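My questions will all concern the structure given below.
One protein chain omitted, others in place.
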Amino acid sequence: MAHTHSTELRVRYAETDRMGVVYYANYLVWCEVGRVEFLRALGRSYATLEHGGTGLAVSEATVRYLAPARFDDLVRVTTTLIGVRSRAVTFDYLITHAESGVRLATAHTALVSIDRDGRLAAIPSEFRAALAAVL
Amino acid sequence: MAHTHSTELRVRYAETDRMGVVYYANYLVWCEVGRVEFLRALGRSYATLEHGGTGLAVSEATVRYLAPARFDDLVRVTTTLIGVRSRAVTFDYLITHAESGVRLATAHTALVSIDRDGRLAAIPSEFRAALAAVL
Amino acid sequence: MAHTHSTELRVRYAETDRMGVVYYANYLVWCEVGRVEFLRALGRSYATLEHGGTGLAVSEATVRYLAPARFDDLVRVTTTLIGVRSRAVTFDYLITHAESGVRLATAHTALVSIDRDGRLAAIPSEFRAALAAVL
Partner (left out) sequence: MAHTHSTELRVRYAETDRMGVVYYANYLVWCEVGRVEFLRALGRSYATLEHGGTGLAVSEATVRYLAPARFDDLVRVTTTLIGVRSRAVTFDYLITHAESGVRLATAHTALVSIDRDGRLAAIPSEFRAALAAVL
């Protein structure tokens, strides 16, 4: 696979707000879904990484909102691995309406790897290599 | 204090949905706030209980929705301790509009005490006694 | 189709809490997903129903929690239509671990049909007939 992966999700009623569109914080939930599925497509499981004692904590997140997503829309989250270092990973996201292709949002997250106590710790080398291989 | 405690909260935009009212699952979040504040008013901390190795997991929840709560409403959650046993606690909740007094919902939850591995375990006797004392 | 429909979803990190399992209110979100997909399988769209001016508001919800769902679990929500009346619909839900079949929760919701102003209103007859036809 390339260093980009797309996954689709259906907008839930729970994700909307009284403006009739998806509440802005929920795009970050979709980014989480995007990067978990990115890793799965790469043969990696974020759950397994955590069970092994390494977590990836978001250190910075940015979202640019371009057009509203609405209840029952089929949304596509395209996740791109941007960089991997010993203790950090960065991803970009493009969120589009799956049927029309309309761009709904772009996002960027930086994550740092931490141990069970929340301290910075190196990403396991084998996991890091798997990411680096597709960059 | 008696076995009833009230706390107030302001409805967040995030809690509404496209129907213009609070999404139905969020009333259970307010019940959580209600019982945490109930315990605090009793001089107990749910956080401390968990740090000590005992969690209270919800085993059953029921909500009856009477009138919609809306963005920016001031809502009152009145929590009543109904019963305490060696491994179970039950609470009732009345959710009202704080200013008008209109009843928005009633709820009931049963919780069971578990250890760090998620197995049923007795509520620490001192904690249980504090609850039983106000019944 | 019969009056039962199953859909699957992957547990999101956002849906877990510090107990390491899915937060109890989120099962109601999954019930929402279940009934929206139930209607879609029947050739009906809840979004279309709402655009036509009729909403279905939950009037009562009950969940029994049997075993915890965890991050990244594949979960199956089986939704069963229990009853339809002129202004009310009831559903039952069985939530299981998709791979092991372990029962995670059962739930029940009663919904009432309302107009754009939130007043009780009859379910459009054609929509009601489609539901009644599979009972």
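What to note about this one:
As written, the chains take the letters A, B and C, and residue 1 is the first residue of each chain.
One rule holds for everything that comes next: a contact is a pair of C-beta atoms (placed from the backbone, for glycine too) under 8 Å apart; a residue touches a chain by one contact, two chains touch by 3 or more.
Remember, predicted model here, so these are calculated numbers, not experimental data.
Interface note: of A:A14, A:L39, A:V63 or A:L131, the residue touching the hidden chain in the full complex is A:V63. Residue in contact with the omitted chain (choice from C:A14, C:A88 or C:A121): C:A14. For chain B, the residues touching the chain absent from view are 10, 12-14, 29, 32-33, 36, 45-47, 50, 71-72.
Those residues of chain A that touch the chain absent from the view are 18-19, 21, 24-26, 28-29, 32, 50, 55, 57-65, 68, 118. Looking at chain C, the residues touching the absent chain are 13-14, 16-21, 23, 25, 70-71.
In the analysis below, only the chains that are shown with their structure count from here on.
Over half of the residue numbers found at the chain A and chain C interface occur in both copies, marking it as a same-residue contact. Summarising the inter-chain layout, the chain whose CA centre lies farthest from the centre of chain A is B. With centres taken as mean Cα positions, chain C sits 24 Å from chain B. Centroids built from CA atoms put chain B at 33 Å from chain A. Note: centroid distance chain A to chain C, computed from Cα atoms, is 27 Å. Counting partner chains per residue, chain B shows two or more touched chains at residues 18-19, 21, 25.
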